[in-house]
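Data first, discussion second: the structure below is written as structure tokens.
Removed: one protein chain of the complex. Kept in place: all other protein chains.
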Amino acid sequence: MSDTLTGRRSVRGGVGTSVPRPDATPKVTGDFEFLGDMHADGMLWGATRRAWVPHARIVQVDADAALAMPGVHAVLTQDDVPGHRYQGQAVTDQPVLAEGEIRYWGEPVAIVAADDPETARLAADAIVVDLEELDPLTDLEAALERGEIFRHVPVRRGNPDLHGEVVVEGTYITSTEDPAPLGTEAGLAIPDGTGGVDLWGPTQWVHIDLKQLAACLALAPDQVRVQPCRLGGAFGSREDLSLQTHIGMLALRVDRPVKMVYDRTESFVGHVKRHGSLMHYRHEADRDGRLVRVDARILLDGGPYQLTSNAVIANSTYFAVGPYRCDNVTVDGYALRTNNPPSGAMRGFGSNQPCFAAESQMDRLADALGLDPVELRLRNALRPGDQLATTGQVIEEPLPTDEVIRSVASIPLPDDGSDDDPRHLPGGTGLTTPRDRVVRGVGFAVGIKNLEFSEGFDDNAEARVVLTGDGAVVHTAAIEVGQGLVTVLEQIARSTLGVSQVRVAFDHTGQIGSAGSTSASRQTQMAGNAVLEAATAVRELALARVGGDDLDDDGVWRGDTLVASLAELTAEGPIEQHVDYHHRPTDEPDEAGQGNLHVDFCVAAHRAVVDVDPDLGLVRVVEIAIGQDVGRAMNPQQLLGQIEGGIAQGLGHAVMEEVVLDRGVIRNASFTDYLLPTCLDAPHVEAILIEQPSSWGPFGAKGMAELPTMSATPAVVAAIRAATGRPLTRVPVRPEDIVAPDDTGGRAR
Amino acid sequence: MIVTLEVNGEPRSAEVAGWESLLWVLRERLGLLGAKDACLQGECGSCSVMLDGALVCACLVMAADVEGAQVSTVEGLASRAGLHPVQRSFVDEGAVQCGYCTPGLVVATAHLLDERPDASHDDIREALSGNLCRCTGYGALVRAVAAARDAAATAIDPAPADGDSEDRS
Partner (left out) sequence: MLIERPQDLPEALEGIGGSPHAVLLAGGTDLMVEVNLAHRRPEAVIALRRVDDLQTWEDGFIGAGVTYARMETGPLPALAELARTVGSPQIRAVGTIGGNLGTASPAGDTLPFLAAIDAEVVLGSRDGQRRLPWHEFLVGPKQTALTPGEVILGVQLPDHIPARQAFAKIGTRQAMVIATVNCCVLRDDDGTTRVAMGAVAPTVMRPREAERLASSEPRPSQAALDEFQRLVSAEVAPISDHRATEQYRRHAAGVLARRTLERCLTP
């Protein structure tokens, strides 16, 4: 395919330009209506009664006092779920409201609808929940021992008896991380008067919500319209249902619109988190540093319900080795059931945990071999034609592992830093650290991840392109979470049609079929290809309708003659095309985890430069450089935004972001103590984009937005290790891990 | 109780309950939904507004105490002539992703550049450290603020503003 499909007037805002996103203006003026900004006439407010224990038997729930309060319209429990009482994307094992048992801290027990939020909250508090507390299962080894396994993913590849001369072993821990989107969960359900409901809730895939909501609400699919939502960020946290079923139940019960908004503490228990993990690794290499075998055991903390853990553990297992060649690999990945908060999707989706462990191992190996860490990685770099170390899949698409490593290593290092501005020093304006106590460290890491859904999933995206005299409208049910899909779809349609006047209409589930999930770095390629194919067809139909050979903003041309303006062209009706795009099929894994399980891969390499105060354990990340595989830079400005934003999240998990769990209880469920990087924590970023066009992505584009987060974390930790010599086998690295004699710092997990 | 105040130059009044914050009153009583509620603890800056000339988190202002106050919000920044230069710069530099933090950041930035038209990159980062953004990693944001600063400087003095590149030390 070509990107030169332009008419006499070159298209404005096409592929490759940094055209601003169309929703930026309403966002800067405050006019953009987020979920929490929605209102409806006659609306009631919902509230949730939660149980603040990690594990308990429910003896009794008594709502009489709450129901008797003036202004309270309904109090519902699990007994009131009209249909299927469990939800979940694949396996439905999460009760809509707690059933018999409380399985995690903050699990919802009952829901209330009342005239105003204060009454709803007071009513929720007035519900008497009688509990008999039980021991929570919160330890991963104990969960494995007890067989609390959601899924075991084995990989057995190569010769189990082949060994390398140089061996490094390590045990690594990644703590639970919160996606912490700035917008908390909010939603509105409006009964349609005929038994159905229109529902706006935080989602990344309206059609998977529809499937669950129709079942739980006992409605036909066409009676529930899951509406596109305007989200304050997602990062995976909206993949599973939060409050949608609850507001749907309440609205149908009281036959009035119901709105619900979580506060930040509730948000911490109301959405899924990145799985905490415990990983054991053994790498063996020959004297030249070539990987001979890798053995790993990966335990992920799934929390009490399955949600997406089965797919997350697949990623952890299949990307356990990283972007390196190795012919002898044994991995056992387990997603485990515990009474910790439910885990699910977060940017990187199971690839981040092993990336931290495996990259830490590569540094240990480099150290044991006396090799430069970059050189060791280059000697093993996975290239097209090689086999993925775990599944044995041959890499058939471009995969610039070599190039991302070389490019990031080629960026000049920042200057040493000599000024005394506290903002440039660890500890910042706290004035903790004089310049002469600062030690600099540099660390590298490389990441690999699959694109789209894998393991035989029939992954599709629908789109419709409609051309009228006013230009083109792209219809999709894909969700814009802030990442900029709306801009990229417009750009694809513009460059394909040759017409600049394009807008995206986000449709509800009753208007168009599924676009699949806004996750897995998939929408640029999936929704993008659907739009590309539909727009290509519309262009051909347009040319055929009036016998032209080119289309641009003026209309259809034949040679140098304008045959028909857009208005004339579409006078007899709009020209439209609907496409259901599927990527090529993938295999289900065999019993050894082998097969062509993935449709495509993406790589990135990070180099972190940190300044550390070893005496106080304080870290300032000075700069992160990245070499990023993008296929084709569709919108360079948005790409940089994804890169810088992803890096800040990866940095956060390296040095500050942790859901502190104490036997299942979250000790820091607020922004006072769950620390996100601020403007002063975010480093300067140097990015090099590697453009090796994908054979199948639109205009050669690849999905890329998860990679900037993944290897940022191990790169920062590697840099801290380089500065301090400490082993640092756990993230986030806490000050006490740098100064204390043992890695646990005397604190659990 | 009823409180009366001035919002974006207009006299307004609202019936408020004791637990209500200025943020709640702006959003739910006065229909000004620009300021956002993301933490309700003064930790994120999403609800930043100007109160009697000071940049504050509206969630931490007791509504009952704003009697007679002058408040300005993101809704008051754009004029009939178009976007405020800070808003324009946010759009052009790609400083907006999900946009939830954006209204607070726009208000905080406009205040910063009023107070310190010569703010350096470090000053910008420090001044905006109370406004969390989860999407952008702040890079585009700092570039947008610097661009708005430079544009304002150029408008006054045709000589190009001092090139203050991001410090890599």
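Residue numbering begins at 1 within each chain, and the chains themselves are lettered A and B in the order written.
Operating definition for what follows: contacts are C-beta pairs under 8 Å (C-beta built on N, C-alpha and C of every residue); 3 or more make two chains touch, one makes a residue touch a chain.
What you see is a predicted model, and the numbers here were worked out from it, not measured in a lab.
Asks: Where the complex has a chain not shown, which of B:7, B:30, B:57 or B:133 is the residue touching it?
Replies: The single option touching the absent chain is B:57.
Asks: Kindly state which of the options A:176, A:265 or A:450 is in contact with the chain not pictured.
Replies: A:265
Asks: Write down which of A:64, A:372, A:470 or A:615 is the residue touching the left-out chain.
Replies: Of these options, the touching residue for the absent chain is A:615.
Asks: Give the residue, chosen from A:54, A:183 or A:427, that touches the chain omitted from the document.
Replies: Spelled out, the listed residue whose C-beta touches the missing chain is A:427.
Asks: Please identify, in ascending order, the residues of chain B that touch the omitted chain?
Replies: Residues of chain B in contact with the hidden chain: 1, 17-19, 21, 40-43, 45, 48, 51, 54-57, 59-62, 64-65, 67, 108, 126-127, 129-131.
Asks: So which bits of chain A touch the chain we can't see?
Replies: 121, 263, 265, 423, 427-434, 437, 615-618, 620, 655-656, 660, 662, 667-668, 672-673, 675, 677-681, 734-736, 739-740, 745-747
Keep this in mind: only the chains that are shown with their structure count from here on.
Asks: Could you list, by residue number, the parts of chain B that touch chain A in their complex?
Replies: 17, 19, 27, 32-41, 43-44, 46, 73-75, 77-78, 83, 87, 90-94, 96-103, 106, 122, 124-126, 128-142, 166-169
Asks: In their shared complex, at which residues does chain A touch chain B?
Replies: Result: residues 18, 20-21, 23-25, 27-34, 36-37, 118, 180-184, 231-235, 261, 263-264, 414-419, 421, 423-424, 429, 481-484, 622-623, 637-638, 640-641, 643-649, 670-672, 676-680, 682, 684-685 of chain A touch chain B.
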